[in-house]
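For this view, one protein chain was removed and the others were kept in their places.
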Amino acid sequence: MFQKILIANRGEIAVRIMRTLREMGIRTVAVYSDADRAAAHVRWADEAFHLGPAPSRESYLRIDRILEAACAHGAEAIHPGYGFLSENAEFAAACESAGFVFIGPPADSIRKMGSKTAARELAIAAGVPVVPGMRDGAKSPAEAGVFARTCGYPVLLKAVAGGGGKGMRRVDRDEDLEGAFRDASSEAGRAFGDASVYIEKLIENPRHIEIQLLGDKHGHMIHLGERECSIQRRHQKILEECPSPLLASKPEMRQKMGEAAIRAARAAGYYNAGTVEFLVERNENFYFLEMNTRLQVEHPVTELVTGLDLVRWQVEIAAGEKLTIAQEDLAWQGAAIECRVYAEDPDNQFFPSAGKITGLHEPAGPGVRLDSGIYDGWNVPLEYDPMLAKLAVWAGTRNHAIARMRRAIEEYHVAGVQTNLSLFADLVSDEAFVSGDLHTGFLEEFFQRRKAYAADADIEAVAALAAHAARPLTRIENGPAAAPASRWKAAGRDGLLR
Amino acid sequence: MFQKILIANRGEIAVRIMRTLREMGIRTVAVYSDADRAAAHVRWADEAFHLGPAPSRESYLRIDRILEAACAHGAEAIHPGYGFLSENAEFAAACESAGFVFIGPPADSIRKMGSKTAARELAIAAGVPVVPGMRDGAKSPAEAGVFARTCGYPVLLKAVAGGGGKGMRRVDRDEDLEGAFRDASSEAGRAFGDASVYIEKLIENPRHIEIQLLGDKHGHMIHLGERECSIQRRHQKILEECPSPLLASKPEMRQKMGEAAIRAARAAGYYNAGTVEFLVERNENFYFLEMNTRLQVEHPVTELVTGLDLVRWQVEIAAGEKLTIAQEDLAWQGAAIECRVYAEDPDNQFFPSAGKITGLHEPAGPGVRLDSGIYDGWNVPLEYDPMLAKLAVWAGTRNHAIARMRRAIEEYHVAGVQTNLSLFADLVSDEAFVSGDLHTGFLEEFFQRRKAYAADADIEAVAALAAHAARPLTRIENGPAAAPASRWKAAGRDGLLR
Amino acid sequence: MSFNVQIDGRETTLDVRENGAGREFRLGSGEWRRAQVLEVEPGVFSILLDGRSYEARVENAQDGAGVTIGGRRMRVELQDPRRANRQSAGRRTDGPLQVAAPMPGKIVRFLVARGDEVVAGQGLVVIEAMKMQNELKAARPGLVAAIPVREGETVSAGAVLVVIE
Partner (left out) sequence: MSFNVQIDGRETTLDVRENGAGREFRLGSGEWRRAQVLEVEPGVFSILLDGRSYEARVENAQDGAGVTIGGRRMRVELQDPRRANRQSAGRRTDGPLQVAAPMPGKIVRFLVARGDEVVAGQGLVVIEAMKMQNELKAARPGLVAAIPVREGETVSAGAVLVVIE
């Protein structure tokens, strides 16, 4: 087993990886930018290496500096975390050719899965369903019409050269197809200089469900079940759960998706931890979306429900150990939910909110797991992802887990920066969320009906009292600059002594 | 189900109970003494009632005031926690006759199990093994000899009227019995005015293993397996685990002990949660010690391994619900360990250490559960038990759980009061502890061989640097009273900008 | 003492008075009531009101306090009515509207040009901060009078990006 591992990442995921490495008796090397000298992952590492200035491309994205750090500290392996260089095939290859074990899949698998179109071809070849669509552009509205009638409306017209919604049209009926085709084609032509348009089945309000895989270098691969990630804002997951409310009662569907995911991964020569994402229709058809060739942000919900430590297995597998779990050994116990706590202002279009953490109260107690990268007094830097922590809970049932999450959110408080905790408080109290009928458009609908989390009639009186109590005493002109004190504080203590 | 429950307790257990009640949607009523107005359990309760002055007998032990509180707040049930009134049969009876549901066993069961001798008789009648001993005094050394030879040496002579070690003699050989009998008898006569001496088998270095029970009011009772509680200081448990390293590989012994515990509890007409404690010999014979008719401090390790929320079940059962778990539904997954974090000074004979918490960093991350009753800024009062928090971990195996506990202890820091965390750091690194060969004398032996938890050669240099950096700058005479600052702080930042 | 209070935009008054035994308060035209307020941590208040226990966390922001109670966050403005009159006179809502960067970031692109007519809610500029692109919108309709910064520029919090007249 390795003696020392470098973690080419920062924030909560660097801390989370370190925790397992420390438990394995492996020394940890942190890397940091100028903005992160005082960061939690540097404080808690055994060793630390300064990469460069704050911007990622001058620090966390510099392959040369990271290899230099691994060399200087005598690390034997490198864990990339998620984000940054984690899905960079060149980095994985550079690690290996410099003599460091890359804790992840082979560079070639990353490459194969890194291109969306290549991954799609690979999935098709492996017999994994993909969203039905034409491989190439349609030569005419008539050819598009044949395909649309075959796969069924609604369909989506897309520019072959496209991106950013240009040349994209939703078509619900056969009679609208021709006009839409001409519009899309001419728009695509203007935008990309290529008027080719192809057609894809439109999946309406799908669920986003993904399968966690674990495979060793000796050819053994298992799936650890699914995660439901349908709660998304701007295509960004913010709440994930295991099991999916849809699959919890459908073991045969889980098995089918698990087997499909394994087929796709095997086709790419995959090993280590990875995730295959699917879109799932209401009729329970599922379609390969992409593969994430790394540890996912939301891996804790799988850990809570399976009892496995994914990071430990990543390291064991990277070290060449055998994955000693058979598919039939796996059991999914209870239910887990994770909320991604971001520094962003829910009252201001969820704008990122950097700054100094001036107060922090973290939830704890039964069934609560917090993976955090912040501390009281830490300055959340501007340069990186605004995720502060992941709050996960486990309970025997999904309903109990939801209640536990609500309780944990109530306990959680971050002062100094705004967070999206109040959004989660309202979300987990939402009836439709509790019913488990989720889809990727869920959050947008939720914002329309969102109700502030219930409170009693006196809450406004209490808020006014607190604001009043927090006012600093009026300073006496020219007097000593006393620390602000509260009148009520004394009053409260008087009350206490009565 | 109840709408509102009063928690007749304080500290971490009051907070822990509140967490479950909040998850159940039940309003919580805290009670508090003068010393606890700012305590965590008051801050986090939905409602609060002031009981009286700080001493327990004027506050937390006042049955009348607690019933008054329940009445004033319209609580329907009362949870006693552990300690204080939790094993007071009179309190249980008073709750019920005042119309409040007591969340615990019937008063009569508490009474029956409250007397050690009565509980022993009850266990014998139920066919549960007790430490072999004579029921009455031996009339002569000869009679004592007959018994001693039957049960086997070593034996213990004890004064029938005794206590505090007076009139107690260990006898290892038949030839020593007569002399020891006369000595013990005359000492007992002088000490208690009653020279009667009886004889009991001496259990050498037993394990302390207890069985958790859960039974409903409809006659269904199950055991939730065991907890190993052999790590004790002054007969006080400080570290507990589930499963017991002894029983982990002996399901038939667990079943036997579980069945014996159920028999004893049934004999007392027991329902709700309760624990039967056993002494276990090296030859795996086990003997009934006593029954704790309440929630135990160490219940989290059982929760972690079974996935059940014991407090939730206590409330369900008290509300008359059926316990819907069959014995065969239970599964014990992985391993859990709990450390009781006390405010006490390990450098000063573990003397209690009260005062203000001036800094707090709590462990978190995978597999860590913290049940705490303190916060940064809280004044740990003198009047109550010095337990600050319970740190529990879960992992797939005992070895992983031990490594995780070590990691969690490293993350945990309490400033302002001394704690026993450093003792636990050394203990979980002890080879004999890791081997799992535990007994109630373990800790005393450990203190003899205790080695400070390993650190590298530079740790002293770092400690000296930190102490140097923490020195306030020398003040300029008559200058402004500046806040203490550190020279190194600036130096560190310079270094950062280089 | 009497205060004008705005709680999440709703206006009311808070009166606070001494009483032989302690402090009393009244919200709006309600009853006089007693509460016990204790600052248990800096900015954290444990409040007992009619036997109920609340924990309120107060953060002072530019425009009043943010108060969080049980996961619910409220914006509370509290003003001595005498000062309030003076201040509100200075807080006018007509005149040019300056759209400022809410935090430091990089200007990705402008969605409008000088001289454009904009409607309320229309996107004006995209700013990137903390790896996320965020669109600033027009709070009210008007004419884009000035764009003092350029695309690609890094701006600090409060920098004026667009002026609407």
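To keep things simple, chains are lettered A, B and C as they appear, and every chain counts its residues starting from 1.
Here, a residue touches a chain if its C-beta (ideal position, glycine included) is under 8 Å from a C-beta of that chain, and two chains touch if they have at least 3 such contacts.
Not measured: the values here are computed from a predicted model.
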Subject >> Left-out chain, listing which of the shown chains it touches >> reply: A, B
Original post:
Who touches the missing chain here, B:Asp64, B:Glu204 or B:Glu460?
Top reply: B:Glu460
**OP:** Return the single residue from A:Glu338, A:Asp376 or A:Glu411 that touches the missing chain.
**Re:** A:Asp376
Original post:
Hey, which chain B residues sit against the chain that's not shown?
Top reply: 343, 345, 347-354, 358-359, 361, 382-386, 406, 409-410, 412-413, 415-416, 421-422, 425, 452-453, 455-456, 458-471, 486, 488-489, 491-496, 498
Original post:
Which residues does chain A use to touch the chain missing from this display?
Top reply: 30, 37-38, 42-49, 72-73, 375-378
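Note that in this section only the chains that are shown with their structure count from here on.
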Subject >> From chain A, the most remote chain by mean C-alpha position >> reply: B
Original post:
Relative to the centroid of every protein C-alpha atom displayed, which chain's own C-alpha centroid is closest?
Top reply: A
Original post:
Which pairing of chains accounts for the highest number of C-beta contacts?
Top reply: A-C
Subject >> Distance between chain centroids, defined by C-alpha means - chain A, chain B (Å) >> reply: 39
**OP:** Can you tell me which residues of chain C touch two or more of the remaining chains?
**Re:** 38, 41-42, 46, 52
Original post:
For chain B, what residues touch not just one other chain but two or more?
Top reply: 37, 44, 375
